[in-house]
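Missing here: one protein chain of the complex. Every other protein chain is in place.
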Amino acid sequence: MARAHDIGGLKGLGRVEMEQDEPVFHSEWERRVFGITMATLGKGLFNIEQFRSGVEEIPIVPYLESSYYERWIATLERNLIRAGVVSEDEIDARTTELSHRPETEVGRREEPEFCEMLLGAIHGGMSPERELDAPKGFEIGDRVVASGTEVLTHTRLPRYVRGKTGVVVRLDKAFVFPESNAAGDGENPEWCYCVRFEAEDVWGPNAENAAPVYVDVWESYLVAA
Amino acid sequence: MARAHDIGGLKGLGRVEMEQDEPVFHSEWERRVFGITMATLGKGLFNIEQFRSGVEEIPIVPYLESSYYERWIATLERNLIRAGVVSEDEIDARTTELSHRPETEVGRREEPEFCEMLLGAIHGGMSPERELDAPKGFEIGDRVVASGTEVLTHTRLPRYVRGKTGVVVRLDKAFVFPESNAAGDGENPEWCYCVRFEAEDVWGPNAENAAPVYVDVWESYLVAA
Amino acid sequence: MGEHDDTVNYPSLRTRAIESLLVEKGILASDAVDRVVSTYEEDIGPLNGARVVARAWSDGEYKTRLLENATGAIAELGISGMQGENMVALENTSEVHNVVVCTLCSCYPWPVLGLPPYWYKSPEYRARVVVEPRAVLEELGLELDDSQELRVWDSSADIRYMVLPERPAGTDDLSEEELTELVTRDSMIGVARAGTS
Partner (left out) sequence: MGEHDDTVNYPSLRTRAIESLLVEKGILASDAVDRVVSTYEEDIGPLNGARVVARAWSDGEYKTRLLENATGAIAELGISGMQGENMVALENTSEVHNVVVCTLCSCYPWPVLGLPPYWYKSPEYRARVVVEPRAVLEELGLELDDSQELRVWDSSADIRYMVLPERPAGTDDLSEEELTELVTRDSMIGVARAGTS
């Protein structure tokens, strides 16, 4: 794990704790963070890969210790600042002001047309599928090795399968390539595949109780085995 | 990093902070932890690999947040408990007692002969070098690939070179194999090698400012490239 | 966790700072924020997925279509949307049990299941379920037969997975609507059986 988020297989973590009758959001600020994120994504101020990348930039201890939507605040800030629409100083100053006058109401403005457009996207979807002329490089049943090349920036190949061998079990569409889109270098779509990795090939001979893992992988992450 | 300690290359960590005129120990308890560890290691209650393994079992957040000798306390406890000489309940109970009566003196006992033996080892060394009849599997200049097989328990092959290709640059002696000795399965010595990995082969094409890394590797971690 | 009154804690202040600045700068639409939130609090949730599962249990041809082209079969019930544009349904049987995770973040099939629960997004689940899935499922109360192949699906790209749980025994007489009530969110992630709490 070059970055904090790539934790598949990390040992030492505790039990999975479920909450009974969990609400969709746990507080008003979680609601607003979620809504602001969707609305600013919808405005094209950043893309989903840049949003994810901003989460991954959080150092590992705060990453693991903060709550889910606290991580969203961190990446939302980062991305808004990078988009040039607000500065860190402005956010800091406003936070301080609000802490002194917590009763201050947040202002409002409406954009009915944008609102309808966004709701339309939520209900209709916005697939990262793209047209691609290039032929698919792999077929079902092909044995493939996942890239072992380190990527120190945004990547969607989990570290636990890097360098490991698996078998293509499903051919998917061509999707926007996240590494490229996160870097602002365009969508550069690639064919995607679902690859099955056997437990012992991923976790080694001492894997107890493990199971095959199916990972969805862009074509440039794969070479023929 | 299957375990918390294997952090070579982890992104997001801050500056390296040096302390001016740093003392060897920062408090009396650090002195005692160090000394107790050396003395119980010297008694053979556990071996160095088991000691390291106990540090690695600490979950990642406490691992990264605790101080160096706090991690030693954790593994010292674990290993003394596993050795059967003290129980967690006993340590808990004694800790509580001492917190109520902090002025209590810790008892003393002396073992002049053991003391001399231990100091002799400190000054004379205790090499993990072992005799090995098997011929060396590699020569200087051999291109080798470091194992990509996941090890979920104690291992000394850093994750950042797993599956990566390098060149043997130095032939070392045969040393006790840590994975085996940590598991209590005996020393099973193997030949060791120093392997040079080029920066781009380890960190990928985007490695900025990186440099070749020399890693010392047991033979069973290597295959010919 | 439940709901907190936390208007003065740091994340709350920070969020309100961002929102107020974006509003003043004419960048943020408050109505869009409201509507997005209410959509996921009120309209889009696991009941959608339950309808899909109940239909598949009741209608063999629908089930075939679901397993062949989940996105299309789900759309037949009027269900579609963001994070569900490319769906795959995974059938649990007596031979194979499927469980879904996103180790890298929190990818999840929003149109059929709503927003993910906290545990699904937790480091504990994400790190552990790929390497010790049987232990995790046992902790969560789901014991599998040793003979069942357990398959873990990591939502690492743009496919979103839903599990089609096994239809509980003794439900032959139930209507599709009654079946819907047996289908929990957790059974569609693969960490529980249908018909259990």
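Read from first to last, the chains carry the letters A, B and C; within each, the first residue is number 1.
By definition in this document, contacts are C-beta pairs under 8 Å (C-beta built on N, C-alpha and C of every residue); 3 or more make two chains touch, one makes a residue touch a chain.
Model, not experiment: these values are computed from the prediction.
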item	value
Missing chain: touched chains present in the view	B
Touch criterion as defined above, residue of B:A2, B:L157, B:A182 or B:L222 at the omitted chain	B:L157
Which of B:L119, B:I140 or B:V223 contacts the chain that the document leaves out	B:L119
Contacts of subunit B with the absent chain, listed as residue ranges	5-11, 13-19, 22-29, 31-36, 38-40, 42-43, 45, 52, 55, 64, 67-70, 73, 76-77, 80, 85-86, 90-91, 94-95, 97-99, 102, 104, 106-112, 114-115, 118-119, 121-129, 156-158, 160, 170, 172-173, 175-176, 192, 194, 202-203, 207-218
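Please note the rule applied: only the chains that are shown with their structure count from here on.
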item	value
Maximum centroid distance from subunit C, chain identifier (CA atoms)	B
Chain occupying the most central position, where position means C-alpha average	A
Rounded Å distance between subunit B and subunit C, as computed from the means of their C-alpha atoms	42
Centre distance in Å when subunit A and subunit B are each reduced to the mean of their C-alpha atoms	34
Distance from subunit C to subunit A - Cα centre to Cα centre, in angstrom	16
Residue numbers of subunit C (touch at least two other chains)	131
Interface hub residues of subunit A, defined as touching at least two other chains	9-11, 13-14, 64, 160, 202-203, 207
